[in-house]
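Could you have a look at this structure, given as structure tokens, before my questions?
With one protein chain held back, the other chains of the complex are shown just where they sit.
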Amino acid sequence: MPFIPHTEADIKAMLEAVGVDSIETLFDEIPAELRCGELTNVPPRMNEFEVTRLMLERAEQDGYYINFIGAGAYEHHIPAAVWEITTRGEFYSAYTPYQAEASQGTLQVLYEFQTMMASLTGMDVANASLYDGASALAEAVLMAVRTHRKARRVLIPTTVHPVYRQVTHSIVTNQDIELLSVPFSKQGGHTVLDALKSHEGGDLAALVIPQPNFFGVLEDVDELTNWAHRHNALVIAVVNPVALALLAPPGEWGDAGADIVVGEGQPLGAPLSSGGPYFGFMCCRQAHVRQMPGRIVGRTVDATGNPGFTLTLQAREQHIRRSKATSNICTNQGLLVTAATIHMALLGPEGLERVAAQCHANTLALLEKLTAMSGVERVFDRPVFHEAVLRLSSPANDVLRALEGQGILGGYNLTQYYPELGEAILVCATETRGHEDIDKYTFHMERIMSKRRLDPPCAVKANPKD
Amino acid sequence: MPFIPHTEADIKAMLEAVGVDSIETLFDEIPAELRCGELTNVPPRMNEFEVTRLMLERAEQDGYYINFIGAGAYEHHIPAAVWEITTRGEFYSAYTPYQAEASQGTLQVLYEFQTMMASLTGMDVANASLYDGASALAEAVLMAVRTHRKARRVLIPTTVHPVYRQVTHSIVTNQDIELLSVPFSKQGGHTVLDALKSHEGGDLAALVIPQPNFFGVLEDVDELTNWAHRHNALVIAVVNPVALALLAPPGEWGDAGADIVVGEGQPLGAPLSSGGPYFGFMCCRQAHVRQMPGRIVGRTVDATGNPGFTLTLQAREQHIRRSKATSNICTNQGLLVTAATIHMALLGPEGLERVAAQCHANTLALLEKLTAMSGVERVFDRPVFHEAVLRLSSPANDVLRALEGQGILGGYNLTQYYPELGEAILVCATETRGHEDIDKYTFHMERIMSKRRLDPPCAVKANPKD
Amino acid sequence: MLIFEISKKDRCNPSQAPLEKAAVEKIPDRFRRKQRPLLPQVSELQALRHYTRLSQQNFSIDTHFYPLGSCTMKYNPRACNRLAMLPQLLGRHPYAPETTGQGFLACMYELQEMLKDITGMAAVSLTPLAGAQGEFTGVAMIRAYHDSRGDTGRSEILVPDAAHGTNPATATMCGYSVREIPTGREGDVDLEELKAAVGPKTAGLMLTNPSTLGVFERHITEIARVVHDAGGLLYYDGANLNAILGKVKPGDMGFDVIHMNLHKTFSTPHGGGGPGAGPVGANETLQPFLPVPVVTHEGGEYRWLTEISLPHSIGRLSAFMGNAGVLLRAYVYARLLGRDGMQRVAEFSTLNANYMAAQLAKAGFQLAYPDRRASHEFIITLKQLKDETGVIAMDVAKRLLDKGYHAPTTYFPLLVPECFLIEPTESEDKDVLDGFIDAMTEIAAEAKDSPEQVKGAPHTTPVRRLDDVRAARQLDLRWRPRD
Partner (left out) sequence: MLIFEISKKDRCNPSQAPLEKAAVEKIPDRFRRKQRPLLPQVSELQALRHYTRLSQQNFSIDTHFYPLGSCTMKYNPRACNRLAMLPQLLGRHPYAPETTGQGFLACMYELQEMLKDITGMAAVSLTPLAGAQGEFTGVAMIRAYHDSRGDTGRSEILVPDAAHGTNPATATMCGYSVREIPTGREGDVDLEELKAAVGPKTAGLMLTNPSTLGVFERHITEIARVVHDAGGLLYYDGANLNAILGKVKPGDMGFDVIHMNLHKTFSTPHGGGGPGAGPVGANETLQPFLPVPVVTHEGGEYRWLTEISLPHSIGRLSAFMGNAGVLLRAYVYARLLGRDGMQRVAEFSTLNANYMAAQLAKAGFQLAYPDRRASHEFIITLKQLKDETGVIAMDVAKRLLDKGYHAPTTYFPLLVPECFLIEPTESEDKDVLDGFIDAMTEIAAEAKDSPEQVKGAPHTTPVRRLDDVRAARQLDLRWRPRD
């Protein structure tokens, strides 16, 4: 029996001890009419070899592509050591560290992680993870409203990842919180103070500030932070942790710094893996720590005075506070945090900075080459980190498909969420997209665009809406 | 500096402690004229990402093939758990267990391995591995000669893997040992007593008996063993450990059983990996254990009387006995033995038997389908385990190349080592080659052979020597 | 020793990053960071050794029996890990077109189909990232349903007092107030109390069956009727699905929506806290409200259904499609188990629990519900031991660590005093269970003969009993350099 160790003799002895004559008897409290028959849509079992072969075939079918998509998930090199250690059984198959004395490995890793994240963001404290960047933003909004006490309105610029805004909406609106959007500058692709003006005076719990924003553009975080604080609103920063190796940490934005910082942890050692598992991180000021959702690890001492680690401030959490908890989160993304901690330890400050700088440089190199073509232009004029918006003279969808045919994922199609930008795509070149890849992209893009220039597919297709 | 943790401050402090002013000074005893310049043929370093990409590309280039080659290395399913545990740092990065108290993990694994191998072969004791099957045969020949004391001639049938015979020759001939070959039966592909007759009377140290032999054929091991013992020669069995789940163990061959058993351990959990690392195993009777080469682990007790494990009988080995050692072997194939032990533990007797039975059944199924075609015939009429020799009506090389074009490795070409068999190939279908693969092979073989029947490439090619 | 304490200035690990730092002068100074973050500066070996040694300080399924009730700590097959980590699967971007993910999507689609069958639901969405997010999803769907009918007066979610903390917390997150329903003497929901509680304010009931008390709710059909009659809907907390896999389907019990914890029933790893996956299934009533995306299979192709084709969806709960890698592990596990294997999971997890309950009772421990069958888990109460010896459940839990066993869940559910919720799972052997029972018996004896031994436990772990009060009072949540 797969994964079941019982022998006939064991079963017999166990049934005897229980005092029943069959395993079936143990289910006799289930009303007979509820019992189901065979699971007809679950196929019969395969052995490990058969499943291995199936999965190898499916993986082969999906293949490898040279990827220039970012849009919230980034392809970085992950040192081999990261997952070789992370998947050690002791990390992989442990539960949440409820029994601290039997979980010092996990707990210390989390404490180290909290230290690293707090420092990276310039904040006082960090929690031990949330589900992902998007839901972390939702939790930050809830936390801001709890912290603020008076206001229930939160400003979210449209330069925040559109799905993050959707997710936040799905999660917070049941609690009578109002999310207000802020339009972006057509020229810079960033949030300008003018656009916030209309909200002055109203009771605001928080302003969300992305850095870099969804377009890759750098926001004027100091001004925005000061504006929010001037209007008695908290600042929720949404940041990319790799970018933080280069960019000013939210703790230092404006005069007082951000109040809550969240983001997607994926760039720190999580493989792209079709979308997950990743992890969300959250940091805040010491003063607000009791409003934080999620697990937090603290250092303490044991009975003999030696240092040790334990889950702390559990009175915020659902298993203690139940309906009054700061969040319902229980299982988080612990293993990814283990990976991230090892990832950061292996890269160190210098390594992470080099990664960030190389992402930036590769993206600029890509932009230079692509915009040298006719039919490809930058949409915004502000500095970017490692992503940028390009407008194409042909339908974005067609161009991306043509590139896909050449083994290249050319970028994220913005037409669904930002139709006002025209045929626009968001491109990203991380440190893993060096000259060779950029040249390949450029070569094929040039061919595709010039073919379309010379020989547009057909009259109807010229219509950008098609 | 890759893999070097020193900081500038450390280096300074260390040089001061040594009392020199530069690292270069530490090399001042090397005559200056011997010092070399830059290593011009070693390329500059790459970072891990660059090497990863290079290796992924090279692996992609090599691709996947459906493999029907055996000939000494067999594609079996290896449970995922095997290498996930084997590559744990504690096994992977430990040395030979010289400090027993700090190596109980490795030592107990080896003791368990010895137990498993002794039982699988039906022998008293096993060592902790030799390099591979071929060199293990060479060591067995040396051991037999040492044990026999009088004779230095050893009979090796030509049904033994031809490369094993070459390797044995390379290794033992410097010690004035004579290897005599024995021809095989044209009909059965096995070794017959008649062929041994001419050697009766001469002083023989040992007879080597392969089971199954290189052709996949089952030898009359009982008769051969009894013949050898009757003529005062030791019996060296060369066996496939997976086959042993089904076949009589050498310890039970004939009236007295084999004296030394060796073989290639690869089928027990080692990936094909272009030829290695694999491992050789060796078992023998208790009486001969002091002539055994290689490490041996024994169970003993510690200072408090608790059981523990340690390397034992080290007086046989080079680090103690130096020029009088049983072998020069030092580093063996420990990690592969760890994998094999876990592999056998996961399969168990039932699992290993099912694997063996399925290999046999798949091979018979393949043979039936292939020999149903005109132009493909069995060469030998004896029962086989999981390999068999087929004679083709077209040049083996051309047929195999045509199959390769279809993603199939159709078998091992026997024409180099056994030209007397004509255009013959050795085919193997392990448990990983099920119906689907066999059908694919059959389909393409049918097409290739019928094309060649209808339309032989050109007149010259009809000459089988071409 | 913390990794920061082996860090040294100027040390850098150059294999892991670009060999040089590229120019960044296009980023104006005002956006730039002035001081480097406090990340460790260690060599690869130092990092590897540090984290390898830390890992050895954990108990885990791979090293210890871990009968943590409600958590289903069963074997996590290594094949699931390996096959979810094939390079092509790891490398695929979540926004890569569906055409480049047909292999992956096929797995997701088949997983959806299997989960539908197992739960008896009409449709499944894989997107929730853990059990609690699955709960949120379910209750948000209930709310969306009522709202869609203009039935906006329903403001209460009913929750049994034995419920897991995530249930009431979830209700709050969905804007509901929580009304607790007491448990009857035998562990079932008190039907009369339930009847008294339901009404026009009732949005729904959250229930897990078998409950966290380790018994099967016998009156489930009636409960469902009562709630439905009042216009409420039933939410099934699938954390205990392991107990009934292939034996009874929540859909057949009358539930409208359900989440599953794949990190429990489908054996994906807990990873020291996560990740999990909390797919949600719904019957036809609630299906339109399922969160997106959902995989569909049409014309031989797999593709995502989004809010565009599912306009009533409660929306999205995460940036992408869910914890894909966890779902892949669950998929592999399901294929390895197959149809019959699913049933066996329920059978042997139940056998193990009932066996342990019987043996512990014989050894003198008090079962919380001695007249009931155990499901895949059961409760003992150590109140008597405490009264007699002063040794509390927490002491016994810590002492178990010394004996090489992870402790069961303690002090949950809250209504049983000094309780141990014990879940052995189907993947443990009788000898292991016997060893645990022996250890419990020894500890009970120690509690009488040498209570200090037990109260002072653990003695053999990397640290001794930790001071939780101090941890919460003198907050130390991050390391800071001395100078």
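Read from first to last, the chains carry the letters A, B and C; within each, the first residue is number 1.
Just so we're on the same page, a residue touches a chain if its C-beta (ideal position, glycine included) is under 8 Å from a C-beta of that chain, and two chains touch if they have at least 3 such contacts.
Values in this document were obtained by computation on a predicted structure and should not be read as measured data.
**Student:** Which shown chains does the chain we cannot see touch?
**Tutor:** Within the full complex, the chain not displayed touches A, B, C.
**Student:** Which chain A residues would touch the chain omitted from the figure, given the whole complex?
**Tutor:** These residues touch the chain not displayed: 1-10, 45, 47-48, 56, 79-81, 84-85, 89-90.
**Student:** Could you please point out the chain C residues that touch the chain left off the display?
**Tutor:** On the side of chain C, residues 6, 8, 15, 43-46, 48-49, 52-53, 56, 61-64, 74-75, 77-79, 86-87, 336, 427-429, 431 touch the unshown chain.
Basically, only the chains that are shown with their structure count from here on.
**Student:** Using Cα averages as centroids, what's the distance between chain B and chain C in whole Å?
**Tutor:** Taking the average C-alpha coordinate of chain B and of chain C, the gap between them is 46 Å.
**Student:** Which chain A residues touch at least two other chains?
**Tutor:** Residues 47-48, 52, 56, 60, 64, 77, 79, 87-88, 431 of chain A touch two or more partner chains.
**Student:** Name the residues of chain C that each touch 2 or more other chains.
**Tutor:** Only 11, 13-18, 42, 44, 48, 52, 77, 79, 81-83, 87 qualify.
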